[in-house]
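I'd like to ask some things about the structure below.
Every protein chain but one is kept in place in this view of the complex.
Moving on, here comes subunit A:
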Amino acid sequence: MQREVGTLPLAPALRARLAAAGFQTAQELLDTGPCGLSKEIGISREEALEALQVVRQECHGDAARTAGGSGTTRKCTALELLEEEQTQGFIITFCSALDNILGGGVQLTKITEICGAPGVGKTQLCMQLAVDVQIPECFGGVAGEAVFIDTEGSFMVDRVVDIAAACVQHCHLIAEAQQEEDHQKALETFSLENILSHIYYFRCRDYTELLAQVYLLPEFLSEHSKVRLVVIDGIAFPFRHDFEDLSLRTRLLNGLAQQLIIIANDHRAAVVLTNQMTTRIGQSQSTLVPALGESWGHAATVRLIFHWDNSQRLATLYKSPSQKESTIAYHITSHGFRDVQPPAVTASTEGTELNPRKRPRTEEEKQ
């Protein structure tokens, strides 16, 4: 109630007038009432009423916060957080080594960033996750939908069809092996058509469209409340050209990061971003580092770096609040993202043939 007038979210012109008229705290405004306010400042009664309603809303929010109730800021003990985290699902990647180093898979409510050189498998992992997020709960998934924001145009529907078909087949095999009721029921809705219909695809051509889309995301996610994954494939690409003013770029990226954190928390969704690598020229050597600069490194909670070692693809967990830094090898097969050695109990098809559409490292032709 003692809140100063200058901190209220009113229009700047109105605030200036209130300050000129001598009002200092919100309580004074509420005591004056709309008619008195309109006479003193010289605005219409309707405008005065609107302003007072805003003030009342703000003060109510403040009071709730100081009383420790449930306001817009969340307050809870670490024990409550622990219980929440333990019941939270992970989005598996179908590569058990990668799931292990991540602590179970891609975590919900966190931002995961995947960096890597071109062709190493970032978009493949994103497409795999967009399918895996839809796995029904009885098979260990989170039964959610996916939003795919593409800035580079590397989303291939045919590839998603392949990955989804392999995933459905895998679930069918599990269901046959375990013979449980709810498995059969879940499989009825887990079909290729359904999976594809629940991947919402947006193609953003430049950073303005990307900004606009992220501003509209909260509304979209409120309408489609089952979305549990937001993928932005290529957050670096629209920001790497046409930017003479680097400070503007940093500001926009930080704003973007904040909005994504809010979206991840409010809607219990996982946010996955892919980043490019750039060369940092040192004194005697040059190294590959993730693009977009140092300050962007703070945006993501978990950072994975994909790289090559001769012809083997490796994934390194570079930054994580709870897991140890480690490196594992993975494979991209025609069924999608997989381990290097398939586990003993496996589907009847081999999983380690190289995808014919994916070029091997020696041949330099690429889609």
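The working rule: a contact is a pair of C-beta atoms (placed from the backbone, for glycine too) under 8 Å apart; a residue touches a chain by one contact, two chains touch by 3 or more; residues count from 1.
Everything that follows uses one rule, which is that contacts and distances are computed from a predicted model.
Student: For the complex's missing chain, which UniProt name, "Phospholipid-transporting ATPase", "adenine phosphoribosyltransferase", "Translation initiation factor eIF2B subunit gamma" or "DNA repair protein RAD51 homolog 2"?
Tutor: From the listed options "Phospholipid-transporting ATPase", "adenine phosphoribosyltransferase", "Translation initiation factor eIF2B subunit gamma" or "DNA repair protein RAD51 homolog 2", the omitted chain resolves to "DNA repair protein RAD51 homolog 2".
Student: From the list A:Leu173, A:Leu196 or A:Leu314, pick the residue that touches the absent chain.
Tutor: Among A:Leu173, A:Leu196 or A:Leu314, only A:Leu196 touches the chain that is not shown.
Student: Among A:Val54, A:Ile174 or A:Ile261, which one touches the chain that has been omitted from the display?
Tutor: Of these options, the touching residue for the absent chain is A:Val54.
Student: Which residue, A:Cys204, A:Leu273 or A:Leu317, contacts the hidden chain when the whole complex is considered?
Tutor: Going through A:Cys204, A:Leu273 or A:Leu317 one by one, A:Cys204 is the residue touching the chain not shown.
Student: Just to verify: which one of A:Leu30, A:Leu49, A:Ala117 or A:Ile261 makes contact with the chain not shown?
Tutor: Looking across A:Leu30, A:Leu49, A:Ala117 or A:Ile261, the contact with the absent chain belongs to A:Ala117.
Student: For subunit A, enumerate the residues touching the unshown chain of the complex.
Tutor: 9-14, 54, 117-119, 130, 148, 152-154, 157-158, 160-161, 193, 195-209, 211-213, 215-216, 219-220, 234, 237-238, 240-242, 248, 251-252, 255, 276-279, 281, 285-288, 356-357, 364-367
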